[in-house]
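All protein chains of the complex are present and in place, except for one that has been dropped.
Then we have chain A:
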């Protein structure tokens, strides 16, 4: 599908190289406030490690080093737990890289592939941890969920393995920084399976019909919403049935008024969820719901339906991540056509607080490796995975997964190219609303957003409930 280009030439336009090294949340502000010379990534990682009690987990300390310079073709049956079927999404890539590794490098490598629904992933992993039976490699969630596993020494120190196997450069440095920040450790304990950017997708035809331009500032954004509503068009499709579709909107405004580190500050206890800016952000989303910008029954609309509403012209704007391009590239779903949907970043309120080059980004689900099952064969596979996943993902799906790649992205669909360009343009990033929250706090935040939207919970009470959950979890 993709032509392989001259390695040196294509590497120069690799997003990994082009992208900022200080991708993490609010590096500019952090540097200013800390007054030091650290990058935002360094600052945030250090702070997080300290807050975790400074106890560096034992995992990986006894990792097996390579016994030879080349893969010794050790016999290995790798047990893999995934949330994607082998013919879907990242499941295609995992299967393809296993097959490729077996064919090109190690014929003694085999694998068992088990799928669990994403909703049940945490429960499944918790059960496997309890029975000390984690599979060799498993899909998990970045951020807080893996912290407990890291602290309990259940996960392989991926940084150490990559160093031992001399393939540290295979990963996109931005992805590495993001993973470190999310786990609050100085090393990474997971491999990325995505490099996503989030923002507002909009239906160009509906914008034109209502005489709207793409907004750059929040005031312009609000004007667009009023115009769309006035033209009889539902301004925003929000998948509040899935909850995170709504919390992302809240986070967008919060970041623009309180800075990209707002949620991290609240999690560290530096600020409270009940502070003015947090309540103001919640109030904004409630006001939008009251104004009817989300249409009727917003809590009954899931993200798939909301995306479909955008593509079929039933709503003008939809907040989602770059993974939405798989829907946009599907002509049977996207009635707006190959160029009918556009993308814009979260509009800016005050560029000194958070500017337009700052995007919401994440690494999607991640891959972790069981420390208990780790052996040299796994290490060699990890090396192959890290060195080849970038090219494979670009060749098969035209997507960036957090690894360096050497093949060209030319020929990608307009939507895929749009995402690649956006990622390249990003100079800093902020995480999603629940990224820093523990499970309990996260559930309260997600559950409460629905009653916030219906007006059954006030903005103050919503934020108070999150603060109470946070207090309880301490």
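One rule holds for everything that comes next: contacts are C-beta pairs under 8 Å (C-beta built on N, C-alpha and C of every residue); 3 or more make two chains touch, one makes a residue touch a chain; residues count from 1.
We take it that contacts and distances are computed from a predicted model.
Asker: For the chain that is missing from this picture, which UniProt protein name fits: "Na(+)-translocating NADH-quinone reductase subunit B", "Putative Zn-dependent protease", "ABC transporter permease" or "ATP synthase gamma chain"?
Answerer: "ABC transporter permease"
Asker: Quick one: which of A:217, A:439 or A:458 touches the chain that's been left out?
Answerer: A:439
Asker: Taking the entire complex into account, which one of A:82, A:196, A:251 or A:299 touches the absent chain?
Answerer: Of the candidates A:82, A:196, A:251 or A:299, A:299 is in touch with the missing chain.
Asker: Pick from A:102, A:209, A:314 or A:373: which residue touches the chain that isn't shown?
Answerer: A:314
Asker: Which chain A residues touch the hidden chain?
Answerer: Residues in contact with the chain left out: 122-123, 126-127, 129-132, 148-149, 151-152, 154, 241, 243, 295-301, 305, 308-309, 314, 438-440, 443-444, 447-448, 450-451, 453-454, 456-457, 468.
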